[in-house]
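Every protein chain except one is present and positioned as in the full complex.
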Amino acid sequence: MNAHQTQTRGAIRIDDVVKIYDPDGAAVMAVDHCTLDIEAGEICMIVGPSGCGKTTLLNAIAGFHEISSGRITLDGEVLCSTDKPKAEPGSDRIVVFQNGALFPWKTNIENVAFGPIMQGKLTKTEAVEKALGMMADAGLAGVEHNYPGEISSGMRRRVEIVRALMNDPKVLLLDEPYRALDSLTKSVMHEALLEIYYKNKVTIFFITHDLEEAIFLGHKVAIMTTRPCKPKKILSVDIPHPRDYSVLTSKRFRELMEETNEAVHEEALKAFKAGEKEG
Amino acid sequence: MSTNRFSARSAARGAVSIIVFLLLWELGSRSKQWIGADIFNPLRETLGALGFKKNYLPWVGAIPAPSEVLAAWAGVITDAGYWQSWYKSMFRVLAGFTAAMLIGIPFGLLLAVNRTAFGIGFPVFEVLRPIPPLAWVPASIIFWPTQEMSIAFVTFLGAFYTIVINVVGGAKSIDQRYFQAAQSMGSSKWDIFRRIILPGTLPSIMVGSAVGMGITWEVVVAAEMISGGGSQTGGTGGGGLGFFIWNSYVGGSYQQIVVGMISIGLAGFISSELLRALGQYVTPWLRLR
Partner (left out) sequence: MELVKKALTQEVMLDIFKRTMPFQVVSDAMLRRIAALGWQASHEQGAVLYDAGDKADDIYIIVSGKVEHALEPGVNARRPVQTLGPGDVFGWAALLERYPARLAKAVCVEPTEVIRINGDELLRLLESDPDAGDVVMSRFATMITRDYTVPDLIAQLRTIHRKLHSGDIQGMNLTLYRVSLWLKSPRPYLMLIGFALFLGFWYLAVEVWKLPRFREMPGITVVIREWISKDPTYGLSLYTEEYYQHIGMSIWRVTQAFVLATLVGVPFGLFLGWSRKFKEYLFPLFEMLRPIPILAWVPLAIVMFVSTESAVIYLTFLASFYATALNTMLGVESIEESYLRAASCLGASKWQVFRHVIVPGSLPFIFTGLQISVGVAWFSLVAAEMVSGQYGLGYVINTSYTMVRYPTIVIGMITLGAVGYVTSALVRIAGDYLMQWRVRELALGGH
(Lines give C-alpha, C1' and ligand atoms only; values in the text may rest on other atoms or scores of the structure.)
Protein backbone atom coordinates (compact mmCIF):
# COMPACT_ATOMS: atom_id res chain seq x y z
CA MET A 1 0.00 0.00 0.00
CA ASN A 2 2.81 2.37 0.82
CA ALA A 3 4.27 3.85 -2.35
CA HIS A 4 7.81 3.53 -1.18
CA GLN A 5 7.77 -0.22 -1.05
CA THR A 6 8.36 -0.29 -4.79
CA GLN A 7 11.54 1.74 -4.46
CA THR A 8 14.92 0.09 -4.65
CA ARG A 9 17.40 2.88 -4.21
CA GLY A 10 18.20 5.29 -1.44
CA ALA A 11 18.41 2.94 1.54
CA ILE A 12 20.51 4.46 4.29
CA ARG A 13 21.96 2.54 7.15
CA ILE A 14 23.37 4.46 10.10
CA ASP A 15 25.42 1.95 12.02
CA ASP A 16 26.61 2.63 15.57
CA VAL A 17 27.72 6.15 14.73
CA VAL A 18 29.50 8.24 17.32
CA LYS A 19 30.45 11.89 16.97
CA ILE A 20 32.58 13.66 19.52
CA TYR A 21 33.38 17.34 19.25
CA ASP A 22 36.53 18.59 20.84
CA PRO A 23 36.43 22.34 21.39
CA ASP A 24 39.31 23.47 23.61
CA GLY A 25 39.96 19.96 24.84
CA ALA A 26 36.59 19.31 26.46
CA ALA A 27 35.17 16.33 24.61
CA VAL A 28 31.49 16.78 23.88
CA MET A 29 29.58 13.82 22.55
CA ALA A 30 26.99 14.88 20.04
CA VAL A 31 25.90 11.49 18.71
CA ASP A 32 25.92 8.45 20.96
CA HIS A 33 26.11 5.07 19.20
CA CYS A 34 23.21 5.86 16.95
CA THR A 35 21.85 3.05 14.78
CA LEU A 36 19.01 3.71 12.39
CA ASP A 37 17.73 2.01 9.24
CA ILE A 38 16.06 4.04 6.54
CA GLU A 39 14.36 2.11 3.76
CA ALA A 40 14.63 2.96 0.11
CA GLY A 41 12.05 5.52 -0.92
CA GLU A 42 10.90 6.09 2.65
CA ILE A 43 10.09 9.39 4.30
CA CYS A 44 11.99 9.22 7.58
CA MET A 45 11.34 12.01 10.05
CA ILE A 46 13.89 12.78 12.75
CA VAL A 47 12.34 14.54 15.71
CA GLY A 48 14.25 15.95 18.64
CA PRO A 49 14.86 19.08 20.72
CA SER A 50 17.07 21.79 19.30
CA GLY A 51 20.77 21.20 19.59
CA CYS A 52 20.46 17.47 20.23
CA GLY A 53 22.77 16.47 17.41
CA LYS A 54 20.31 15.57 14.67
CA THR A 55 21.84 18.08 12.29
CA THR A 56 25.20 16.42 12.93
CA LEU A 57 23.77 13.18 11.56
CA LEU A 58 22.48 14.94 8.49
CA ASN A 59 25.80 16.65 7.95
CA ALA A 60 27.59 13.33 8.27
CA ILE A 61 25.40 11.76 5.59
CA ALA A 62 25.83 14.79 3.35
CA GLY A 63 29.58 14.82 3.77
CA PHE A 64 30.02 18.13 5.58
CA HIS A 65 31.20 16.73 8.88
CA GLU A 66 33.28 13.83 10.02
CA ILE A 67 32.14 11.03 12.27
CA SER A 68 34.29 9.77 15.11
CA SER A 69 33.39 6.13 14.67
CA GLY A 70 30.75 3.89 13.19
CA ARG A 71 29.57 3.61 9.62
CA ILE A 72 27.00 5.10 7.29
CA THR A 73 26.12 3.32 4.06
CA LEU A 74 23.90 4.24 1.15
CA ASP A 75 22.56 1.28 -0.84
CA GLY A 76 25.33 -0.83 0.59
CA GLU A 77 28.13 1.55 -0.38
CA VAL A 78 30.06 3.04 2.48
CA LEU A 79 29.69 6.82 2.74
CA CYS A 80 31.81 7.27 5.81
CA SER A 81 33.29 5.05 8.47
CA THR A 82 35.88 5.01 11.22
CA ASP A 83 38.59 4.64 8.59
CA LYS A 84 37.15 7.22 6.27
CA PRO A 85 35.43 9.69 8.61
CA LYS A 86 34.17 12.15 6.03
CA ALA A 87 31.89 11.35 3.14
CA GLU A 88 32.24 13.06 -0.22
CA PRO A 89 29.39 15.49 -0.87
CA GLY A 90 27.53 14.39 -3.96
CA SER A 91 24.38 14.83 -5.94
CA ASP A 92 23.00 11.49 -4.83
CA ARG A 93 22.25 13.04 -1.44
CA ILE A 94 21.20 16.66 -1.72
CA VAL A 95 20.54 18.94 1.23
CA VAL A 96 17.77 21.53 1.48
CA PHE A 97 18.99 24.01 4.05
CA GLN A 98 17.21 25.52 7.02
CA ASN A 99 17.54 29.12 5.96
CA GLY A 100 17.51 28.37 2.29
CA ALA A 101 20.56 28.25 0.06
CA LEU A 102 19.28 29.41 -3.28
CA PHE A 103 22.01 31.52 -4.84
CA PRO A 104 20.65 35.07 -4.56
CA TRP A 105 22.64 36.25 -7.56
CA LYS A 106 21.09 33.76 -9.96
CA THR A 107 17.52 33.76 -11.16
CA ASN A 108 15.26 30.94 -10.05
CA ILE A 109 15.60 29.04 -13.29
CA GLU A 110 19.37 29.46 -13.24
CA ASN A 111 19.38 28.04 -9.74
CA VAL A 112 17.22 25.09 -10.70
CA ALA A 113 19.27 24.23 -13.77
CA PHE A 114 22.56 24.61 -11.89
CA GLY A 115 23.24 21.00 -10.90
CA PRO A 116 23.00 19.17 -14.24
CA ILE A 117 24.87 21.96 -16.04
CA MET A 118 27.74 21.91 -13.54
CA GLN A 119 28.04 18.16 -13.75
CA GLY A 120 27.94 18.28 -17.51
CA LYS A 121 25.00 15.91 -17.59
CA LEU A 122 22.80 18.21 -19.65
CA THR A 123 23.49 21.08 -22.01
CA LYS A 124 22.23 24.48 -20.99
CA THR A 125 19.20 24.33 -23.28
CA GLU A 126 18.26 20.84 -22.14
CA ALA A 127 18.65 21.76 -18.50
CA VAL A 128 16.53 24.89 -18.85
CA GLU A 129 13.80 22.98 -20.62
CA LYS A 130 13.73 20.30 -17.96
CA ALA A 131 13.77 22.98 -15.28
CA LEU A 132 10.80 24.79 -16.82
CA GLY A 133 8.82 21.56 -16.79
CA MET A 134 9.71 20.67 -13.24
CA MET A 135 8.97 24.14 -11.96
CA ALA A 136 5.57 24.12 -13.63
CA ASP A 137 4.91 20.73 -12.08
CA ALA A 138 5.59 22.14 -8.67
CA GLY A 139 3.27 25.07 -9.13
CA LEU A 140 6.08 27.55 -9.70
CA ALA A 141 5.14 28.67 -13.20
CA GLY A 142 5.66 32.39 -13.68
CA VAL A 143 8.60 33.04 -11.38
CA GLU A 144 11.35 31.48 -13.45
CA HIS A 145 13.07 34.75 -14.26
CA ASN A 146 12.73 36.35 -10.87
CA TYR A 147 15.50 36.35 -8.33
CA PRO A 148 15.04 34.39 -5.10
CA GLY A 149 14.94 37.65 -3.19
CA GLU A 150 11.78 38.64 -5.02
CA ILE A 151 9.56 35.69 -4.13
CA SER A 152 8.05 34.52 -0.87
CA SER A 153 9.98 32.21 1.43
CA GLY A 154 7.53 29.38 0.86
CA MET A 155 8.11 29.55 -2.87
CA ARG A 156 11.84 29.71 -2.30
CA ARG A 157 11.72 26.45 -0.41
CA ARG A 158 9.90 24.80 -3.27
CA VAL A 159 12.38 26.13 -5.80
CA GLU A 160 15.19 24.70 -3.70
CA ILE A 161 13.54 21.30 -3.59
CA VAL A 162 13.04 21.35 -7.36
CA ARG A 163 16.70 22.35 -7.76
CA ALA A 164 17.64 19.26 -5.80
CA LEU A 165 15.29 16.95 -7.68
CA MET A 166 16.67 18.03 -11.05
CA ASN A 167 19.67 15.85 -10.26
CA ASP A 168 17.64 12.70 -9.68
CA PRO A 169 19.08 12.17 -6.20
CA LYS A 170 18.63 9.02 -4.21
CA VAL A 171 18.08 10.94 -1.00
CA LEU A 172 16.76 14.37 -0.09
CA LEU A 173 18.17 15.67 3.18
CA LEU A 174 15.92 18.32 4.68
CA ASP A 175 17.16 20.26 7.66
CA GLU A 176 14.09 21.84 9.29
CA PRO A 177 13.22 23.51 5.98
CA TYR A 178 9.86 24.85 7.12
CA ARG A 179 10.97 26.09 10.47
CA ALA A 180 10.81 29.75 9.54
CA LEU A 181 7.43 29.65 7.81
CA ASP A 182 4.06 30.57 9.27
CA SER A 183 1.68 27.69 9.91
CA LEU A 184 -0.65 28.53 7.02
CA THR A 185 2.17 28.41 4.52
CA LYS A 186 3.57 25.35 6.26
CA SER A 187 0.45 23.28 5.73
CA VAL A 188 0.45 24.15 2.03
CA MET A 189 4.15 23.30 1.85
CA HIS A 190 3.52 19.91 3.41
CA GLU A 191 0.97 19.01 0.79
CA ALA A 192 3.26 20.37 -1.90
CA LEU A 193 6.13 18.25 -0.61
CA LEU A 194 3.99 15.16 -0.68
CA GLU A 195 2.87 15.93 -4.22
CA ILE A 196 6.48 16.20 -5.25
CA TYR A 197 7.33 13.01 -3.39
CA TYR A 198 4.57 11.07 -5.13
CA LYS A 199 5.86 12.17 -8.52
CA ASN A 200 9.57 11.60 -7.81
CA LYS A 201 10.88 8.53 -6.11
CA VAL A 202 13.32 9.70 -3.46
CA THR A 203 14.17 8.78 0.08
CA ILE A 204 13.51 11.73 2.34
CA PHE A 205 15.50 12.31 5.51
CA PHE A 206 13.68 15.15 7.25
CA ILE A 207 14.75 16.81 10.48
CA THR A 208 12.14 18.67 12.50
CA HIS A 209 11.17 19.56 15.99
CA ASP A 210 7.49 19.57 15.10
CA LEU A 211 5.87 16.25 15.98
CA GLU A 212 2.71 16.95 14.01
CA GLU A 213 4.72 17.67 10.90
CA ALA A 214 6.63 14.45 11.45
CA ILE A 215 3.62 12.19 11.81
CA PHE A 216 1.77 13.88 8.96
CA LEU A 217 4.57 13.47 6.46
CA GLY A 218 6.54 10.42 7.52
CA HIS A 219 6.45 6.68 7.05
CA LYS A 220 8.76 6.41 10.00
CA VAL A 221 9.33 8.83 12.85
CA ALA A 222 12.50 8.51 14.93
CA ILE A 223 12.32 10.40 18.19
CA MET A 224 15.82 11.28 19.35
CA THR A 225 17.11 11.82 22.83
CA THR A 226 18.58 15.12 23.80
CA ARG A 227 22.34 15.48 23.38
CA PRO A 228 24.05 13.08 22.88
CA CYS A 229 21.46 11.85 20.48
CA LYS A 230 20.35 8.38 19.65
CA PRO A 231 16.93 7.03 18.70
CA LYS A 232 14.70 6.91 21.76
CA LYS A 233 11.58 5.65 20.10
CA ILE A 234 10.85 4.70 16.50
CA LEU A 235 7.29 4.98 15.31
CA SER A 236 5.88 3.37 12.20
CA VAL A 237 3.12 5.58 10.84
CA ASP A 238 0.54 3.27 9.34
CA ILE A 239 -1.69 5.97 7.85
CA PRO A 240 -1.81 5.15 4.12
CA HIS A 241 -0.35 7.37 1.40
CA PRO A 242 -1.41 9.41 -0.52
CA ARG A 243 -2.28 11.67 2.40
CA ASP A 244 -3.91 15.10 2.49
CA TYR A 245 -4.67 17.63 5.19
CA SER A 246 -7.75 15.74 6.34
CA VAL A 247 -5.33 13.26 7.93
CA LEU A 248 -4.55 15.87 10.58
CA THR A 249 -7.95 15.52 12.15
CA SER A 250 -8.27 11.74 11.71
CA LYS A 251 -8.58 9.42 14.69
CA ARG A 252 -5.44 7.42 13.87
CA PHE A 253 -3.38 10.59 13.69
CA ARG A 254 -4.50 11.65 17.12
CA GLU A 255 -3.73 8.19 18.47
CA LEU A 256 -0.20 8.29 17.08
CA MET A 257 0.31 11.75 18.55
CA GLU A 258 -0.72 10.50 21.96
CA GLU A 259 1.68 7.56 21.73
CA THR A 260 4.67 9.72 20.99
CA ASN A 261 3.93 13.05 22.59
CA GLU A 262 5.13 12.01 25.97
CA ALA A 263 8.47 10.77 24.69
CA VAL A 264 9.08 14.00 22.82
CA HIS A 265 8.07 16.17 25.72
CA GLU A 266 10.35 14.27 28.07
CA GLU A 267 13.37 14.97 25.91
CA ALA A 268 12.38 18.57 25.38
CA LEU A 269 12.26 19.05 29.13
CA LYS A 270 15.68 17.51 29.55
CA ALA A 271 17.08 19.77 26.88
CA PHE A 272 15.53 22.82 28.45
CA LYS A 273 17.04 21.97 31.79
CA ALA A 274 20.40 21.39 30.23
CA GLY A 275 20.15 24.89 28.79
CA GLU A 276 20.58 23.93 25.19
CA LYS A 277 21.14 26.86 22.91
CA GLU A 278 18.97 27.26 19.86
CA GLY A 279 19.89 25.56 16.64
CA MET B 1 34.28 30.52 6.42
CA SER B 2 37.78 30.42 7.81
CA THR B 3 38.15 30.14 11.52
CA ASN B 4 41.46 31.73 12.32
CA ARG B 5 42.65 29.25 14.83
CA PHE B 6 46.25 29.93 15.63
CA SER B 7 48.44 27.01 14.74
CA ALA B 8 52.15 26.65 14.64
CA ARG B 9 51.96 25.65 11.01
CA SER B 10 50.17 28.78 9.87
CA ALA B 11 52.56 30.97 11.83
CA ALA B 12 55.46 29.19 10.19
CA ARG B 13 54.00 29.80 6.75
CA GLY B 14 53.61 33.48 7.46
CA ALA B 15 57.15 33.65 8.71
CA VAL B 16 58.43 31.93 5.58
CA SER B 17 56.90 34.61 3.36
CA ILE B 18 58.35 37.40 5.41
CA ILE B 19 61.79 35.83 5.35
CA VAL B 20 61.61 35.27 1.61
CA PHE B 21 60.51 38.87 1.20
CA LEU B 22 63.45 40.15 3.22
CA LEU B 23 65.87 37.95 1.30
CA LEU B 24 64.62 39.15 -2.05
CA TRP B 25 64.80 42.71 -0.83
CA GLU B 26 68.36 42.25 0.37
CA LEU B 27 69.46 40.68 -2.88
CA GLY B 28 67.59 43.13 -5.03
CA SER B 29 68.86 46.23 -3.31
CA ARG B 30 72.41 45.02 -3.64
CA SER B 31 71.94 44.33 -7.33
CA LYS B 32 74.66 46.80 -8.25
CA GLN B 33 77.10 44.37 -6.71
CA TRP B 34 76.17 41.25 -8.59
CA ILE B 35 74.44 42.30 -11.76
CA GLY B 36 77.76 42.93 -13.47
CA ALA B 37 78.55 39.20 -13.63
CA ASP B 38 78.49 37.58 -17.03
CA ILE B 39 75.63 35.23 -16.21
CA PHE B 40 73.33 38.17 -16.06
CA ASN B 41 74.08 39.52 -19.53
CA PRO B 42 70.66 38.60 -20.92
CA LEU B 43 69.03 40.18 -17.88
CA ARG B 44 70.90 43.41 -18.49
CA GLU B 45 69.95 43.38 -22.14
CA THR B 46 66.27 42.98 -21.27
CA LEU B 47 66.46 45.84 -18.83
CA GLY B 48 68.06 48.03 -21.42
CA ALA B 49 65.48 47.08 -24.00
CA LEU B 50 62.69 48.00 -21.59
CA GLY B 51 64.23 51.40 -21.03
CA PHE B 52 65.69 50.85 -17.57
CA LYS B 53 69.22 51.45 -16.47
CA LYS B 54 71.38 48.40 -16.93
CA ASN B 55 73.51 48.48 -13.86
CA TYR B 56 70.93 47.76 -11.24
CA LEU B 57 67.48 46.24 -10.91
CA PRO B 58 64.70 48.77 -11.35
CA TRP B 59 62.91 50.06 -8.27
CA VAL B 60 64.25 47.66 -5.69
CA GLY B 61 67.81 48.32 -6.85
CA ALA B 62 67.56 51.94 -5.81
CA ILE B 63 66.56 51.41 -2.22
CA PRO B 64 68.75 50.54 0.75
CA ALA B 65 69.07 46.91 1.86
CA PRO B 66 67.46 45.60 5.04
CA SER B 67 70.86 45.08 6.59
CA GLU B 68 71.73 48.73 5.99
CA VAL B 69 68.42 49.81 7.42
CA LEU B 70 69.04 47.80 10.53
CA ALA B 71 72.43 49.37 10.94
CA ALA B 72 70.99 52.85 10.54
CA TRP B 73 68.33 52.06 13.05
CA ALA B 74 70.89 50.96 15.58
CA GLY B 75 72.53 54.32 15.11
CA VAL B 76 69.32 56.28 15.50
CA ILE B 77 67.98 54.53 18.56
CA THR B 78 70.42 56.32 20.77
CA ASP B 79 69.45 59.70 19.36
CA ALA B 80 67.03 61.60 21.57
CA GLY B 81 65.62 63.43 18.58
CA TYR B 82 64.34 60.17 17.16
CA TRP B 83 62.30 59.38 20.23
CA GLN B 84 61.06 62.91 20.36
CA SER B 85 59.72 62.45 16.85
CA TRP B 86 57.92 59.36 18.03
CA TYR B 87 56.39 61.20 20.88
CA LYS B 88 55.32 64.14 18.75
CA SER B 89 53.63 62.02 16.12
CA MET B 90 51.88 59.76 18.61
CA PHE B 91 50.70 62.79 20.52
CA ARG B 92 49.31 64.45 17.42
CA VAL B 93 47.54 61.30 16.34
CA LEU B 94 45.98 60.58 19.68
CA ALA B 95 45.05 64.21 20.29
CA GLY B 96 43.53 64.68 16.86
CA PHE B 97 41.73 61.39 17.10
CA THR B 98 40.36 62.09 20.55
CA ALA B 99 39.17 65.50 19.40
CA ALA B 100 37.48 63.87 16.44
CA MET B 101 35.72 61.44 18.76
CA LEU B 102 34.70 64.11 21.27
CA ILE B 103 33.14 66.25 18.58
CA GLY B 104 32.23 63.62 16.04
CA ILE B 105 30.29 61.23 18.25
CA PRO B 106 27.88 63.80 19.67
CA PHE B 107 27.50 65.38 16.26
CA GLY B 108 26.79 62.00 14.69
CA LEU B 109 24.34 61.09 17.43
CA LEU B 110 22.55 64.39 16.98
CA LEU B 111 22.17 63.74 13.29
CA ALA B 112 21.00 60.20 13.92
CA VAL B 113 18.45 61.06 16.54
CA ASN B 114 16.96 64.31 15.31
CA ARG B 115 15.43 64.26 11.83
CA THR B 116 15.55 68.03 11.40
CA ALA B 117 19.18 68.19 12.39
CA PHE B 118 19.90 65.40 9.95
CA GLY B 119 18.10 67.16 7.15
CA ILE B 120 20.03 70.35 7.73
CA GLY B 121 23.44 68.99 8.61
CA PHE B 122 23.96 65.81 6.63
CA PRO B 123 23.84 67.19 3.07
CA VAL B 124 26.43 69.83 3.91
CA PHE B 125 28.54 67.18 5.58
CA GLU B 126 28.29 64.89 2.57
CA VAL B 127 29.23 67.68 0.19
CA LEU B 128 32.34 68.56 2.15
CA ARG B 129 33.41 64.97 2.72
CA PRO B 130 34.91 64.17 -0.70
CA ILE B 131 37.41 67.00 -0.28
CA PRO B 132 40.52 65.20 0.94
CA PRO B 133 41.69 66.46 4.34
CA LEU B 134 45.11 67.31 2.93
CA ALA B 135 43.52 69.72 0.52
CA TRP B 136 42.59 71.70 3.61
CA VAL B 137 46.22 72.17 4.65
CA PRO B 138 46.81 75.54 2.98
CA ALA B 139 43.47 76.90 4.13
CA SER B 140 44.21 75.57 7.56
CA ILE B 141 47.61 77.25 7.67
CA ILE B 142 46.09 80.56 6.66
CA PHE B 143 43.38 80.30 9.25
CA TRP B 144 45.07 78.99 12.36
CA PRO B 145 47.66 81.09 14.18
CA THR B 146 50.17 78.35 14.84
CA GLN B 147 51.47 75.52 12.73
CA GLU B 148 50.61 73.01 15.40
CA MET B 149 47.00 74.00 15.36
CA SER B 150 46.79 73.84 11.62
CA ILE B 151 48.14 70.31 11.64
CA ALA B 152 45.76 69.42 14.45
CA PHE B 153 42.80 70.74 12.51
CA VAL B 154 43.57 68.72 9.42
CA THR B 155 44.19 65.64 11.53
CA PHE B 156 40.88 66.19 13.23
CA LEU B 157 39.07 66.47 9.90
CA GLY B 158 40.47 63.17 8.66
CA ALA B 159 39.05 61.12 11.50
CA PHE B 160 35.94 63.25 11.96
CA TYR B 161 34.29 62.22 8.70
CA THR B 162 34.78 58.51 9.30
CA ILE B 163 33.53 58.63 12.85
CA VAL B 164 30.39 60.58 12.01
CA ILE B 165 29.51 58.26 9.15
CA ASN B 166 29.95 55.26 11.38
CA VAL B 167 27.90 56.73 14.22
CA VAL B 168 25.03 57.61 11.92
CA GLY B 169 25.16 54.22 10.26
CA GLY B 170 25.35 52.46 13.59
CA ALA B 171 22.41 54.32 15.07
CA LYS B 172 20.29 53.59 12.01
CA SER B 173 20.99 49.89 12.21
CA ILE B 174 19.89 49.44 15.82
CA ASP B 175 17.12 46.89 15.80
CA GLN B 176 13.76 48.63 16.08
CA ARG B 177 12.61 46.10 18.62
CA TYR B 178 14.97 47.44 21.25
CA PHE B 179 13.19 50.78 21.02
CA GLN B 180 9.82 49.16 21.21
CA ALA B 181 10.83 47.05 24.18
CA ALA B 182 12.15 50.10 26.00
CA GLN B 183 9.06 52.14 25.29
CA SER B 184 6.77 49.40 26.44
CA MET B 185 8.72 49.36 29.69
CA GLY B 186 8.09 53.04 30.14
CA SER B 187 11.46 54.57 29.34
CA SER B 188 11.85 58.27 28.89
CA LYS B 189 13.52 59.68 25.79
CA TRP B 190 16.69 60.37 27.68
CA ASP B 191 16.74 56.83 29.03
CA ILE B 192 16.34 55.42 25.57
CA PHE B 193 19.18 57.57 24.37
CA ARG B 194 21.49 56.62 27.16
CA ARG B 195 20.70 52.95 27.40
CA ILE B 196 19.89 51.94 23.87
CA ILE B 197 21.23 54.38 21.32
CA LEU B 198 24.55 54.97 22.97
CA PRO B 199 25.52 51.36 23.57
CA GLY B 200 23.95 50.36 20.29
CA THR B 201 26.18 52.65 18.30
CA LEU B 202 29.35 51.74 20.14
CA PRO B 203 30.22 48.75 17.95
CA SER B 204 30.03 50.88 14.81
CA ILE B 205 32.08 53.55 16.50
CA MET B 206 34.74 51.01 17.33
CA VAL B 207 34.87 49.77 13.75
CA GLY B 208 34.90 53.33 12.49
CA SER B 209 37.73 54.18 14.83
CA ALA B 210 39.95 51.53 13.39
CA VAL B 211 39.59 53.05 9.95
CA GLY B 212 39.72 56.56 11.35
CA MET B 213 42.96 55.80 13.12
CA GLY B 214 44.56 54.76 9.86
CA ILE B 215 43.45 57.94 8.19
CA THR B 216 44.70 59.99 11.10
CA TRP B 217 48.19 58.58 10.74
CA GLU B 218 48.19 59.28 7.03
CA VAL B 219 47.20 62.85 7.62
CA VAL B 220 49.66 63.43 10.43
CA VAL B 221 52.54 62.06 8.44
CA ALA B 222 51.61 64.04 5.37
CA ALA B 223 51.06 67.23 7.33
CA GLU B 224 54.40 66.82 9.01
CA MET B 225 56.11 66.38 5.69
CA ILE B 226 54.34 69.20 3.97
CA SER B 227 54.38 71.87 6.58
CA GLY B 228 58.07 71.50 7.09
CA GLY B 229 60.28 71.05 10.06
CA GLY B 230 59.63 74.28 11.90
CA SER B 231 61.94 74.86 14.81
CA GLN B 232 64.90 72.50 14.61
CA THR B 233 65.43 72.40 18.31
CA GLY B 234 62.13 70.66 18.60
CA GLY B 235 60.01 73.49 19.91
CA THR B 236 56.25 73.43 19.82
CA GLY B 237 55.83 73.08 16.09
CA GLY B 238 57.31 70.79 13.51
CA GLY B 239 59.13 67.55 14.03
CA GLY B 240 57.48 64.22 14.22
CA LEU B 241 58.16 61.03 12.30
CA GLY B 242 56.85 62.44 9.04
CA PHE B 243 59.34 65.21 9.23
CA PHE B 244 62.02 62.72 10.20
CA ILE B 245 61.44 60.88 6.95
CA TRP B 246 61.39 64.01 4.84
CA ASN B 247 64.47 65.29 6.49
CA SER B 248 66.28 62.03 5.87
CA TYR B 249 65.39 62.25 2.21
CA VAL B 250 66.55 65.79 1.88
CA GLY B 251 69.72 64.92 3.74
CA GLY B 252 70.39 61.98 1.44
CA SER B 253 70.26 59.34 4.15
CA TYR B 254 68.07 56.81 2.43
CA GLN B 255 68.46 54.14 5.06
CA GLN B 256 66.93 56.48 7.58
CA ILE B 257 63.95 56.97 5.32
CA VAL B 258 63.15 53.29 5.64
CA VAL B 259 63.82 53.42 9.37
CA GLY B 260 61.29 56.19 9.61
CA MET B 261 58.74 54.29 7.52
CA ILE B 262 58.99 51.19 9.63
CA SER B 263 58.82 53.28 12.79
CA ILE B 264 55.59 54.84 11.68
CA GLY B 265 54.22 51.44 10.74
CA LEU B 266 55.04 50.20 14.22
CA ALA B 267 53.58 53.28 15.87
CA GLY B 268 50.42 52.89 13.83
CA PHE B 269 50.15 49.26 14.79
CA ILE B 270 50.59 50.07 18.49
CA SER B 271 47.92 52.74 18.42
CA SER B 272 45.50 50.42 16.64
CA GLU B 273 46.05 47.74 19.23
CA LEU B 274 45.48 50.25 22.02
CA LEU B 275 42.27 51.22 20.33
CA ARG B 276 41.15 47.64 19.97
CA ALA B 277 41.85 46.97 23.63
CA LEU B 278 39.79 50.01 24.49
CA GLY B 279 37.07 48.69 22.24
CA GLN B 280 37.01 45.33 23.98
CA TYR B 281 36.80 47.09 27.31
CA VAL B 282 33.96 49.33 26.28
CA THR B 283 31.93 46.76 24.39
CA PRO B 284 32.58 43.42 26.13
CA TRP B 285 29.46 41.90 24.73
CA LEU B 286 30.89 41.89 21.27
CA ARG B 287 33.22 39.12 20.33
CA LEU B 288 35.01 40.78 17.46
CA ARG B 289 35.87 38.33 14.73
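When the chains are written out, they are named A and B in that same order, and each has its own residue count from 1.
We take it that contacts are C-beta pairs under 8 Å (C-beta built on N, C-alpha and C of every residue); 3 or more make two chains touch, one makes a residue touch a chain.
Just so we're clear, the structure is a prediction, and the values are computed from it rather than from any experiment.
Check A:70, A:115 or A:228 against the missing chain and you find that the one touching it is A:115. Touch with the chain omitted from the figure is made, among B:31, B:85, B:155 or B:248, by B:248. Contact with the undisplayed chain is limited, among B:43, B:226 or B:275, to B:226.
Residue A:91 is the one among A:69, A:91 or A:200 that touches the chain missing from this view.
By the touch definition given at the top, chain A reaches the unshown chain through residues 62-64, 89-91, 93-95, 97, 99, 101, 103-106, 114-115, 118-119, 136-139, 141-142, 147, 149-150, 155, 163-164, 167, 184, 188, 191-192, 195.
Contact between chain B and the unshown chain involves residues 1-2, 9-10, 13-18, 21, 59-60, 62-63, 116, 118-124, 127-139, 141-145, 214-215, 217-218, 221-222, 225-226, 241-242, 245-246, 248-249, 254, 257-258, 260-262, 264-266, 268-269, 272.
The rule is short, and it goes like this: only the chains that are shown with their structure count from here on.
Chain B has its Cα centroid 51 Å from the Cα centroid of chain A.
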